[in-house]
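For this view, one protein chain was removed and the others were kept in their places.
Let's look at chain A:
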Amino acid sequence: MSFLEIKNLSKKIGNNEVLKNINIELEKGGFLVLVGPSGCGKSTLLNAVAGLMPLTSGEIIVDGQVINDLHPSKRDIAMVFQSYALYPNMTVEENIGFALEMRGVEKAERAEAIRNVAKVLQIEHLLDRRPSQLSGGQRQRVAMGRALVRQPRVFLFDEPLSNLDAKLRVEMRAEIKSLHHNTDATIIYVTHDQIEAMTLATKIVVLKEGAIQQVGTPAEIYNRPANLFVADFMGSPAMNMLKGKIVSTSGVRQISIFDGSAVVAIPSSVTTDLVEGREVILGLRPEGITDSGLVDPTADAIARIDADVVLVEPTGSDTFVTARLQGTTFTARVRADVTIAPKERFTFVFNLDKAVVFDPTSGERLL
């Protein structure tokens, strides 16, 4: 049985439905990441779970208990806010201990709990400081300490890393991940950063305009996106969307892309029977289009296609190449040591094992 369950949850603000019939389940110790563009309702959903915002309808169940009408402090849920929300007038020690103090925990016991948490987060030397005397990363740790010390049933994180610089963000991301491993906490985490979502989650929920687009493991979301929105939102650079048409050559159905200048096999991810002449969109991530040296030797279906190079972006580890064929541009990922320059003709290898096919009208992935 799932530990945290959100059932048919809806939230209306005025006539605007900001959350539409949300259903999510999470097992104990799971790490759920809510991801989506800004304004998709992910923070609203988090606030609803925290009890900071009333629901219009639906249920939130934690450990078999419906917590809809419980006051935030009675839900046994702790939250780390985007701005950290550290109490400016209190020291780090008082900040971390505040929740325990409000629950009437004895002073000695409180000090013990604060020390333990401070040790885990390596902020023991900061306990006497005030939030204004801390750096961004230290504030982040204190905010996490304040949640940890309560040992709640569920942790909520609201874009906790968005105020940190790039290097610190990667560090803290790893730390949150190891914290999750070590404490076995149940976590709901909101972010708009798809890399954070991929690296941290055991389960990802992609939201758009208040509706769930897809729920799945990071691999499922990445490799088998449910629709064009998820495919486009997750992954950077974004997935290539190539317009195609089903053709039949000597009895075998294939997809013709680039206005008929190339014909490729129908990817194995599609089992539906695609009739001849049907329009489709072939989705292939940049790493599915490579130079001939980077081809996956185990790939079943590949296609070699020549195209004109438009732009070359070396990232150091690999090089992203934008190329054009028949007016359609696509992005490929090639080895960093391949010499390639704009305006050249280059042979790209399409790995169709990694491809997915979408219906252009509904935007849904064809199974």
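Going forward, contacts are C-beta pairs under 8 Å (C-beta built on N, C-alpha and C of every residue); 3 or more make two chains touch, one makes a residue touch a chain; residues count from 1.
In the analysis below, contacts and distances are computed from a predicted model.
Q: Would you kindly match the missing chain to its UniProt protein name, picking from "NADH dehydrogenase subunit E", "Thiamine pyrimidine synthase", "MGT family glycosyltransferase" or "Sugar ABC transporter permease"?
A: Of the names offered in "NADH dehydrogenase subunit E", "Thiamine pyrimidine synthase", "MGT family glycosyltransferase" or "Sugar ABC transporter permease", the one UniProt assigns to the missing chain is "Sugar ABC transporter permease".
Q: With respect to the chain omitted from the figure, which of A:Leu45, A:Val62 or A:Ala78 is a touching residue?
A: Here the residue in touch with the unshown chain is A:Ala78.
Q: Which of these touches the unseen chain: A:Pro88, A:Gly251 or A:Gly327?
A: Counting the whole complex, the residue in contact with the absent chain is A:Pro88.
Q: Would you write out the residues of chain A that touch the absent chain, in ascending order?
A: The missing chain touches chain A at positions 47, 50-52, 71-73, 77-79, 81-83, 85, 87-89, 98-99, 102-103, 132, 146, 150.
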